[in-house]
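In what follows, a structure is listed as structure tokens, so that the remarks can point back to it.
Note that one protein chain of the assembly has been removed; the remaining protein chains are unaltered in position.
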Amino acid sequence: MTTAFGGDEAVAARGGALARWIARRPLAALVIAAAAALALWLILAPWPAGFEEWFGRKRLFVNALFNGVTLGGLYFLVAAGFTLIFGLMRNVNLAHGSLYLFGGYMGYEAADWTGSWLFSYIVAFICCAVVGVAMQILIFRRMEGEDLRQTLVTLGLAIIFSDLMVWVWGGNAIQIATPDYLNGPTPTPIVVAVKSSGEAVFLQYPRVRLVIFAAAVLIGVGMWLALHRTRIGVMIRAGVDDRDMLSALGYRVQILFALVFAFGAGLAGMAGIVGGTFQSISLGEDSHFLLASLQVVIVGGMGSIPGAALGALIMGCSEQFGLVYFQNYATMVTFLIMVLVLAIRPQGLLGRG
Amino acid sequence: MSTIAERMAAAGAGAAIELRGVTRLFGALAALTDITLSVRPGERRAVLGSNGAGKTTLLNCVTGDFPPTSGTVRFFGEDVTILPPHERIRRGLRRTYQISLLFQRLTVRENVYLACRGVSRGRFSFLRTRAGEAIMQSVADLIALVHLENVADRLVGELAHGQQRQLEIALALAGAPRFILFDEPAAGLSPTERGDLVAILTALPSHIGYIIIEHDMDVALRVVESVTMMHNGRIFKEGAPAEIETDPEVQRLYLGGGHG
Partner (left out) sequence: MALTETSTPSIAAPRGGALSRWVSRHAAILLLGLILVLLPAVANEFLLDQIVGWSLALGMIALSLMFLAGYGGMVSLAQMTIAGVAGYMVAVLGASSLPTISLFWPWWVATPLAIAIAVVFGTLSGALSARTEGIYTIMITLAIAAAFFYLTLQNWPIFNGFNGFTTIPAPHFWGVNWRAPVPLYYLILFFAASSYGAVVYISRAPFGLALQGVRDNPRRMEAIGYNVAAHRVAAHAFAALIAAIGGVLLVWLNNQISPFSISFERVIDVLVIAVVGGLGHPIGAFVGAIIYVILRTFALDALLAVGLDGRRFQTIIGLGFLLIVLFSPDGVIGLWRRWSARLRANGGSRRL
């Protein structure tokens, strides 16, 4: 199921190249199309009787799917910055999870103070962006090209940040309240069951998760456009593809690095609020989201935004389906996907050779 | 998979190195276009051409550093097109690099030792090599051959440029080479060192053939019996050194491009 979704995403990302791709790989295209059709049918149509024995109740299945896709949206927000920072600077930012958590806490404080959920996003973005820029300018600029040392520094920072945040906010989980206008369920046109009276039961899904997912998609498309249609974006992509290009930029490369660091960190901070609204934020969530970012980026391909989107969807869905169908081995599903990708395509599904 | 007998027959009859229709693309850029080249066992051949003519890419396709996009590469009759580099080296192919790709943090002796070990058994051995073992003798011989005895236990990073170039050659001579690819071995050498280099090359056992890429015509044409000229990723002329030297087209292209 997840692969069907992944395939769709990949095809969409390639846009105009779709026809060429199909011509080049007719078999793969056929498989993906068939899987997509099957997925659509599984989601939209009422299930025949025998199905529930295999997949459980349809409500479970569809809920897992929706949870997976929306969780994928959250993972994408966190991993997009991580993958850009890695692609451009070869810096495995192990403090990325800390930025996520920090953003969540700052957003919580801001929402608490002003009462505005939307405003808290701005606060979280700015706070984390400032931390990110500070890290880049104060530390990483001084050790350019030493990727291992940079990574170790981010590790030291992650250890310190995590302890300081426990100091300030304690070890208890914090939930960020959903604003009233997004509270409650939204009806969807998806039939999850048919009552004995013949009346169809439709899926109800939390509105806030749908809205946030839509926002994540918008941000993803926006990033893709920015990377392909603006001068800075073109410079960033050139830098990811060819490291030597960067030296040609001279001093401006530092501005570029600081910008990408700010944006990636800010995005992680905003994701912290999303995470705090979806679930909760607490001690340990920093490593959880760092690891999720790692997996997303390994599966999707390092340095690639469409790769991060694809990886996030796969990881979100496999995590949720794993929870529903293989309780004791749920993480193994995610893990096995990662292993499979590494074995077949070490550079990630949409990574460059 | 061919049998050993077939391989021997092919080797006896055929070329040491044979490229057929080799093309190498980097993205949309063709570094090599439809190269067909054949070098006999024991033959010494220079490949000349301006910068960007595709000479180093040619060597990389032969060694497998960058496999060709299309075409086949045969080494003593065996199709090695998709073989990884280390397998080709174990079959008797050797190369030197234009930029120093030495182990800077190991000593000269350790560098040569690694090269000798790489083409012999015991690459994974957990047992240290004792001073009396045969491999240590061949290491010492190789170091003597390139006149590095005095710096044998110094770290490579501390050596002068010329000495590093000589070490490059020692690494390529390790084991029982059948064919060697030299990538600009004279680059950056002093006139005396060039003399030493020519002496080393001409003193190689006659069964060892080589291809040499060299900008210095004086060096190149003294140590080879045939020349291949390349331009823009294609071969445009082959012949004996004397023919090439006097060829007007070569003069124009090569001297023109060499300074560009």
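Chains here go by letter, A and B, matching the order in which they are written, and residues are numbered from 1 within each.
The rule is short, and it goes like this: a residue touches a chain if its C-beta (ideal position, glycine included) is under 8 Å from a C-beta of that chain, and two chains touch if they have at least 3 such contacts.
These figures come from a predicted structure and were not determined experimentally.
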| item | value |
| --- | --- |
| Residue among A:33, A:155, A:211 or A:226 touching the omitted chain | A:155 |
| Chain not shown: contacting residue from B:52, B:118 or B:162 | B:118 |
| Chain A, residues in touch with the chain not shown (by the definition above) | 90, 92, 94, 139, 146-149, 151-153, 155-160, 162-164, 166-167, 287, 291, 294-295, 297-298, 302, 327-332, 334-335, 338-339, 342-343, 346-347 |
| Those residues of chain B which, in the complete complex, touch the missing chain | 63-65, 84-86, 89-90, 95, 97, 101-107, 109-110, 113-115, 117-119, 122-131, 136, 153, 155, 171, 174-175 |
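Just so it is clear, only the chains that are shown with their structure count from here on.
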| item | value |
| --- | --- |
| Euclidean distance of C-alpha centroids - chain A vs chain B, Å | 48 |
